[in-house]
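Chains shown are a subset, placed as in the full complex.
All chains are identified by letter, namely A and B, in their written order; residue positions are counted from 1 within each chain.
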Amino acid sequence: MTVSMHPQSAPDYATLFTETRARTHAIVAPLTPEDMALQSMEDASPAKWHLAHTTWFFEEFILKPHAPNYRSPDERFAFLFNSYYVQAGPRHARDKRGLISRPGVEDVLAYRAHVDSQLQALLQSGTGDTEAIHSITELGCHHEMQHQELLVTDLLHAFSYNPLMPVYRAPEPLETTQEIAHRFTSHAGGLVEIGHDGDGFAYDCEGPRHKTYVAPYQLGNRAATNRDWIAFMQDGGYDDVTLWLMEGWVVKQREGWDSPLYWWLQDGVYWSYSLRGAQPVNLDAPVVHVSYYEAEAFARWAGARLATEAEWELAARDTPLTGNFLDNKNFRPTAATESLWGNVWEWTQSPFTPYPGFKPPEGALGEYNGKFMVNQMVLRGGSCATAIAQMRPSYRTFFYPHQRWQMLGLRLAKDQGNV
Amino acid sequence: MTVSMHPQSAPDYATLFTETRARTHAIVAPLTPEDMALQSMEDASPAKWHLAHTTWFFEEFILKPHAPNYRSPDERFAFLFNSYYVQAGPRHARDKRGLISRPGVEDVLAYRAHVDSQLQALLQSGTGDTEAIHSITELGCHHEMQHQELLVTDLLHAFSYNPLMPVYRAPEPLETTQEIAHRFTSHAGGLVEIGHDGDGFAYDCEGPRHKTYVAPYQLGNRAATNRDWIAFMQDGGYDDVTLWLMEGWVVKQREGWDSPLYWWLQDGVYWSYSLRGAQPVNLDAPVVHVSYYEAEAFARWAGARLATEAEWELAARDTPLTGNFLDNKNFRPTAATESLWGNVWEWTQSPFTPYPGFKPPEGALGEYNGKFMVNQMVLRGGSCATAIAQMRPSYRTFFYPHQRWQMLGLRLAKDQGNV
């Protein structure tokens, strides 16, 4: 899927809202109520919870403060469906979301319909603090897109515990693909500015735009593929402690990792499980579901390193926003291309820290990103589970180094000096 | 509910099977598919799993070996729905049963219907090893009754994590009750025989019937009530280490217990949650959802002790089998009576050990009870979640001393000497 390079015209908020909400409904369409209740770990949430939480976001931050006479269908939903906004009140235990059988899916869909109609009415009315209403509507839509991605990956994680390996969308024959030779391209770096330039939507953590010095560097022309990864495995990558960060080695040992998540060996062939079911690994697709520890060890094995987020962002500014996104409905990576975008998020070597001068907004929405700025690593580029509308060069996502259930891969980088 | 004292005529197997299966369906009738998928801890299972596992039991132990040409609707169900019978093959992880959204409830009901019709046909045909077929049908029905009880208590446990406190069956106004004064009655004991006498159905662990010596003893005329328990609480029972077993004290501290499970204090009144919703505690109902550790400490506080299982069994032989059982559909204890039966299981001081001469049957069914004979305590009497058809004086159930989610209470006992 391709969209224009980095479009930043002011959106039609009602349309953005309608489209975003509809995309969520499309994602859950193939699911049963029982599918939508699954929670397989504390990091993940049931689809039903995602449906409700994204709705609560609009209710809590727009309808309650801005819609006169708004009445919630159930005041207790605020407790059930707040995620982590402590300034928005107490909330249900995160690891017990899978135990909420009531309200059921039907109730949650009714809650969505209620909020949808009320919010559309508010948007149409043109009354109230329209600037705030528009800006939080936009934020709420981007927020919902983030949850679309989580919904997809959380579902995959939960399904992976079912020995019957449920198929979310029917598989297709494996692509006939062709290997793209890996090579590095040079980038000049210099004293540059990175971060969002203020034109169009961005999260707080993408700014302030600020100066940074980037030494000349090289970036791989494509993401590391499954073919590359199997070479790493067959060369003993998972058994060579000298390739690993100490902490990564400990985690690897404890968890028994010897391949990416959802892989297994069957009659000498590597298979993996995705929302398209079980299939032999597509050798030319980017490797996915690897932790930072694994990605970092792989890069060392390859005689390279991961990129910094500044290096990635500089390169991305010159790259058309095209790739395999959620909109393509593949629900898994397809064969690697030379685009920086889509397919898999790429681990960078940059910890998720505040940019110089960063100040979170006042109030509960200030909790959106700022309070997570420790011990996580930045990833860039979006994945097959990301709505393309979310993407821009300054976009930073972040996960813990041990996490693997998202669509996480990597791209190699090098200093200019060591060609 | 009352039935004749200890009826042991040979059952009509087809009727027993029909009634047992129907009772299970009646229990789940008020539940949604999402309710039926809940698993709140490793000790508990989803209602859907209970539906399927009890069905698998008939399939695995009767239809597969005894019904010519029997075909399972899905061979993979054996993996999903075996509980712990290692000789019946590998099985799914016990703590992940809540992650099986597919097969859904509809699929499981179809599985049940399939097995029901096949088993009825086999029973009607009168062919094959009818003795084995009858005996395992009877065992399978009793097995299903045990799972009916678990289904009810597992559901309560799962619902208790829902801050909205779902109501399974609409509450009624609290009973107007009257306190029954507590007193002890004397029993002669002597060199007696306990254990099942071989007349009618019993589990392997109820035999062999064997001699044992029981010193003269006294037994409380009723179970300990919530009124009694509140007196214990108000007298500092949860804070007085000298009342507790060392191990119990450690568990109590770690878990923060200061009342029975599902209780809370609200404006000076104790409330509790049951499948009938939240209500003030019924002072004259037996206390329920207390661990062995708590029951044992309570008895010490009361200057008494728990009964042994032999003491209980001797007394029960003389007592009509009447009380508040699952069949009464109260789904919680009602006001205490002077019956030994029903309402709550009563912790005894007897560890669950093999009776002298005990040998488990050959094959997978030999795993039914024998392999659990360590570190658990015997309880007697049945509860408001037990089908009355399960009950007889020799019936032994058993749980770990720390467990509380079953309908567990107690009755005081004393040596004859220390009146």
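A few comments on the model shown:
Basically, a contact is a pair of C-beta atoms (placed from the backbone, for glycine too) under 8 Å apart; a residue touches a chain by one contact, two chains touch by 3 or more.
Just so it is clear, the structure is predicted and the values come from calculations on it, not from any experiment.
Shown here are 2 copies of a single protein sequence; counted across the entire complex in this file, the number of copies is 4.
We take it that only the chains that are shown with their structure count from here on.
Rounded to whole angstrom, the centroid-to-centroid distance between chain A and chain B, based on C-alpha atoms, equals 46 Å.
Listed in rising order, the residues of chain B touching chain A in the complex are 32-35, 37-38, 40, 76, 79-80, 92-93, 96, 98-105, 158-159, 161-164, 166.
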